[in-house]
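Take this structure, written in structure tokens, and hold onto it; I'll ask about it next.
Excluded from the complex is one protein chain; the other protein chains are retained at their positions.
As written, the chain order gives the labels A and B, with residue 1 at the start of each chain.
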Amino acid sequence: MLVILRDLIRYNLEFRIGLVLVAIVLVMAGLSFVSPYPPGEVYLVPPDIPPSAAYWLGTTSRGQDVFWQLTFAIRNTLSFGIMVAVLSRLIALVVGLLAGYSGGWIDRVLMSINDTFIIIPLFPILILFYFVLRDTMSTPLLAMIMACLGWAYDARLIRSVALSLKTREFTQTSIFSGMKTREILAREHLPYVLPIVFSTTMNNMNWSIGIEVTLAVLGFTDINTPTIGGMIYWANQHTALVAGIWWWIAFPVALVVMTFVGLFLLAVSMNEYIDPRSRLARMGGSR
Amino acid sequence: MSSSDQLPVLQVRDLQAHFRTRYFGVNREVRAVDGVSFDVRGNEIYGLAGESSSGKTTLIKTIAGLLKPPLEMVGGSARFAFLPEWDAIGRAPPEVVRRIRWRHLSYIMQGSMNVLNPLRRVRHSFRDFAWRHLGGSKSEFDTRAAAHLERVRLDPSVLAAYPHELSGGMRQRVTIALATICKPEFIIADEPTTALDVVVQKEVLGMLRAIQREMGSSVLFITHDMGVHAALTDRLGIMYAGRLVEDGETPEIFARPLHPYTRHLIASLPRIGDVEQREGLEGTPPNLAAPPPGCRFHPRCPLAMPVCATTVPAMVETLPGHRVACHAINPGAAA
Partner (left out) sequence: MSAYPTYFAKRLAQFALVVFIGVNLAFVITHASPIDPVEQSISAVTSFGNTAPEAIAAMRTSLQELYGLKGTLGEQYLTFWSRVLRGDFGPSLSAFPTPVSTLIGRALPWTAGLLIVSTLITWVLGNLLGGLAGYYQRNRTLKLMGVVAMGVHPIPYYIVALLLLIVFGFLWPVLPITGGSAMNLQQGWNWPFVSSVLLHSVLPALSLILIGLGSWFLGMRSLVSNIVTEDYVVYAEIAGLDSRRVLGSYIMRNALAPQVTGLAMSLGGIFNGAVITEKVFGYPGVGTLLVDAVYAGDYGLVLGVTTVSIIAVSIGVLVIDLLYPLIDPRVELR
């Protein structure tokens, strides 16, 4: 694993850029633990001050320091993304592996349900959830709901890996040589499944954070916990753009874009590294 | 066996082709074809035998001018009689090459399961490949294609099918029909029957031989299956680790194999009534990025001598029409 990381850092530009971006974001999130201001309170500092030496990224119309607010926002947004990613990985793994390995009618039924969740537009459903839950909609609850809705695409990917593994010769060899199923799964198959899980995690995080930001901007989430979308929401409420308080929106947007692009680059470069055909292309083995 | 006495259709002299790669900071040069010379005459089937990493496929890719990075032709020549001005297809300009492709030189690929465009009917593939050479209107061409299929005993209705609707053996026969519709002088067949079961294999080989006899073309036939060579080819060349070690008329090679490697290949063929134990060769084929000096077979050769590790043996005509490159057989002959 470490060798892979070292190779990627050394030779893959996309991975390097992605790593740098994600590192910046993580540092910001980590700084939230040493923030001099508590996250939920308002009117702690003079409002509407542009970026300056005293307030690095300026202050908001609600009297909050943009920089420190941002650290909490990105921390909450990231933890949200991770929560959704972990929960939906579990579901995606169970469904994908079960469908791939079992085959037959189990596979067909699972895939029909799976495709249903791919087709159904999730945004209106989420809005409906918000509509009926209103103030009881908390961030963890939203994370759970999204995890239960967003596993379908990745489950399909995992299933195709399982399908190809099932029919590979080395699986038959392992069975014939007396390996227990548990051993086969853990030692032979896991190295193939893990990379897919990893790269889909990045994409899943992008997806869930994107939706969270969008919902928050509309005011459809718990707007008292600071998140990136929440910051933009409040900025819109105070018509920050029109009032010229551009830093209130610009910096959250910049940071979240960094997150998206960084995670995406990581996912793409890992994927490319894993796929031997794309490696051949990089070696100059094509036109 | 009627081989023409005129100029050979293909003359390969000292051909060299290497794979050059640079990835993650590691440079590698694999000497896949390292000085091969042989002739293919008109109206004959020349077989090329050898194990998996012997360089057979790379050799024919180089001969056919199918060179894409990292594969590069580094030296030597492979001259076709129908393209005398150029000493290798890989060195001719694209317009010239386009003219001869399929019309004078065609190709039957390894694992022909997937060589036809899966989303188009067979007749579209025929049109794509051959119409520009044969001309005529679309319907005239379609009629010609149907006639050609009948002549090789295929049902012309195959033209209306999609590739996935045909069985593996059927697809292979369609590919042979496709490769021969322009009556090319030279056909390269790269392991065409490897993925087929024995019964279908027999049909396909029979079809190939019948077409070859009728058109008088030359076929360069690659397979590691010595049994197929015995049944099909007129002359045979044995490759090992990127070099040609022996060649001659097929019955002669089977009756009197000279090179130790050839002897091993032929001895490993099962024969009815033979209950002797077979012995495998020691060792493994060499790493072509860092091949052994001198004769590449010497680490595994039962007849190895000190000179074998230093000097590359030359290909010498030891018996009439039978060449071999081996210090034990031809002492003092250096390349």
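Brief remarks follow.
By our rule, a residue touches a chain if its C-beta (ideal position, glycine included) is under 8 Å from a C-beta of that chain, and two chains touch if they have at least 3 such contacts.
For clarity, every value in this text was computed on a predicted model and none was experimentally measured.
Within the set A:Phe80, A:Phe129 or A:Trp151, the residue that contacts the chain not displayed is A:Phe129. When you scan A:Leu5, A:Ile118, A:Ile175 or A:Leu190 for touch with the missing chain, the hit is A:Ile118.
For the chain missing from the display, the contacting residue among B:Met109, B:Leu166, B:Val316 or B:Ile329 is B:Met109, taking the whole complex into account. As for the chain not pictured, it touches chain B at residues 64, 66, 97-102, 106-107, 109, 111-120, 124, 128-129, 162, 164. Residues of chain A that touch the chain left out of view are 14, 112-113, 115-116, 118-125, 127-134, 136, 153, 206, 209-211, 213-214, 217-218, 220, 232, 241, 249, 253, 256-257, 260-261, 263-265, 268, 277-278, 281, 286-287.
Everything that follows uses one rule, which is that only the chains that are shown with their structure count from here on.
Inter-chain spacing, taken between the CA centroids of chain A and chain B, is 52 Å.
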